[in-house]
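Quick one: the structure is below, and I'll ask about it shortly.
The complex appears here without one of its protein chains, the remainder shown in place.
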């Protein structure tokens, strides 16, 4: 296979970005189709990607037999079904995070993928950001010694539409946003989280509360190796899209984050000022390209995806536990070996 | 009273700093005596403060009847007894934090103080730092809207001597260090913490664990008004004395902290570099002077101390609850009106 | 014209970047050809841009009659001749800076362009950097009042190859690098430089001196409106590719620059550290795309190019004057109306 034939399933904001990146910024791949039932989205695709076949549903796309891989950027609640059908059709898959909204669903999807022998990569974008990659490299180089504390924050400027905040659609703040902090923590600390305790509330946007979600949350976490973490997620950081991570080791620390957008500072009688990033593309634009290229390369080179389905399932386990803790006011302990096949299924099922 | 006559009780590292600041940097006060039974410490006082009467115990100092106020910087475990005796003698008191190691002790001391009608101020130094004062001013000005998240970290470069780490001497990491994060949070958020959950461990320095203490800890906290907090304390931030605070509101945020010591950056093939503060005086030197002046002024002007005994007791309540949570693995709920006289005494007594 | 047919003349490092950006990152344009006589460069083009016709000289390209516009990224010493031939052939032109090495040459080229009625834009990349654009916007908004001081620095990590440093090839440090500081100053201050005085030397790399160039230089400059500037250019900023600009007005200031590459800071016993950019693409990558898009748009929309040939000539005048001052040790005064047709030709010709 000299050039990977890729289709994008679901061309909302993220799917459109993936389509555009496949066409304009990825080596070794071509965009062969998208799926959408909306004429307006089809037109948006045409504008940024040129003439591309548009299928109004996944079945028709699969029947076309003209592709090698799919990027699934449909609604989270449809991820598992989409993954199962694409895997069954022998297609390699890059699926937006989270893989699903329940561990049972995810297990089922992973089984189908394993049986089909296709590759499944989870779209944990931030892990491909140059900042997080450099931090990981520094930690692995021994620059900070043994990691003992992890601090992370994810701040969005505004709550999402209510339809999205709904726990049954996106999983809510914890599964949708703090999920990133959990994934990055597991990756940077090279360890699994085994206990979480959370506080959360719909403090600012009562509507978010009306669909069962929170707009701000904090979580304390414990890793299997003893290290500790504080995770913070907010939908109301009005001052910018605030993504920060920090790992403190017994010989040093590493801090990741850049709120400033342009390299400009202005000064007047009121002090010194600089601007801020307010959207994900402003901060993470390059990471989307790096992630996509990484997906394409792992298929062309037949190597393991850098983010596995097990990563997706383990991260989701912690997120579900954290959400449960926030809802009940009790700490939740995961099995000390949370990687499948064990994964504390008995406990975890109870709390989903 | 035109000039306050002040004695310093206990001239260890902190007491010596107080003595020197009274002599050289405070208006309206004079140093009339110190207490110490060590000839070496007496000599240290003489070197930095000139000829000052030295008493070898508190009784003799009180008998001298030559003073108006004391600064108590003895061991934490002796605070309450010292406060009681000085208050009974009619002396105004600035007592290093924490006021005591148990709430019962503190209540007893506060009763003696109230009966005697003297002023008792708790030495919460960081609150007098220009950075925290500016942050408080900004929050009160409405610059960040309603505060919803508080994040704080206190990092010391090395664990203290084992004799000090002992829970019965200093109260350990939580009562000695995270105490600051709790006090500052209550003050900056203008609210009381009503629930805490903590994780902690002697991850790096096993000796610290041998005396019952931890060297790293994280705590999730909930305020009465709904806001949330993450508190982090470490005795092993080898890269510097890392004190940071952050309040996120529904219209903005404020961040406090400066690790850099000199205003110098050097650059070479390996990148850009700057130095760091490694000790409390390097970061907080001016705050000690401001605190002392504030104590002197409140007596000379007969106004309320800016940090009351109730502040001390409420902060200690939360610290004890956090330490208990770390020890038991369970969240601890304080009464929703934790200010005395209520203060959740029944629960709190149980967990001390 | 729905899509601009563009050829790249000269595919060295910069030309290759332009070719790749036309193919992958520019709307409304297609790459129809490149010129190079090197099989190795032709292969490099094929790798990053796919199959594109390659001509071994400019004449053959022009004869092909299959194009609307060219990007001239040949050696500086060939710019003027290339511009003249392309203009005569009715092609629109984006020419790398500087337009030429002498004002007479530039005048001649501009005459040909004007007669042919084609568009000529000079490739002043830094002006399209988001940082400089934001600074310009702030100044024009009145945020800093009336500009009175301009400070600029351009630092390269290493001297260029000797063959390039040669004054007859690149114009040397002042025409090649400080040229940027001059152009940006004219643009940000919205004023013309009328007097310069410079000091320069081959302080570090004696070889650079052997071909008549300097490796470090400083220039004091005066604007027609009275404002002042200091310009610094270095080929030996080993710590990174250091591009900074600053405008101080009578009500505030604006500072532009970012040396840090990844948004990561690491900390250890030696202090805090961050990395740096070391190459132009690391710092200015996006500006190349913005510049190219701007060129394409001005042709498709038939508007004036944002950087005119007069900008190129006026900037070159100041650069030549500064180089002359460095060589002679005397200040050089330009006419107070340095914009063509006057431009102080009599003085300027003498000093070239």
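By written order: A, B and C. Residues from 1 in each chain.
Note that a contact is a pair of C-beta atoms (placed from the backbone, for glycine too) under 8 Å apart; a residue touches a chain by one contact, two chains touch by 3 or more.
Here the structure is a predicted model, which is why all the values come from computation and not from measurement.
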{"item": "Residue in contact with the excluded chain [from A:5, A:24, A:108 or A:273]", "value": "A:273"}
{"item": "Contact with the hidden chain (one of B:252, B:281 or B:306)", "value": "B:252"}
{"item": "Of C:48, C:211 or C:228, the residue in touch with the unshown chain", "value": "C:228"}
{"item": "Touch residues of chain A, complete complex, unshown partner", "value": "238-240, 259-260, 267-276"}
{"item": "Residues of chain B in contact with the chain not shown", "value": "24-25, 130-131, 133-135, 138, 143-144, 251-258, 261-269, 275"}
{"item": "Interface with the unshown chain - residue positions in chain C", "value": "145-146, 148-149, 151, 153, 155, 195, 197-201, 203-204, 216-222, 226-232, 234, 236-239, 242, 248, 250-253, 329-331"}
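Everything below uses one rule, namely that only the chains that are shown with their structure count from here on.
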{"item": "Between chain B and chain A, distance of the C-alpha-averaged centres to the nearest whole Å", "value": "41"}
{"item": "Whole-Å gap between the CA centroids of chain B and chain C", "value": "58"}
{"item": "Residues of chain B whose C-beta touches two or more other chains", "value": "238-239"}
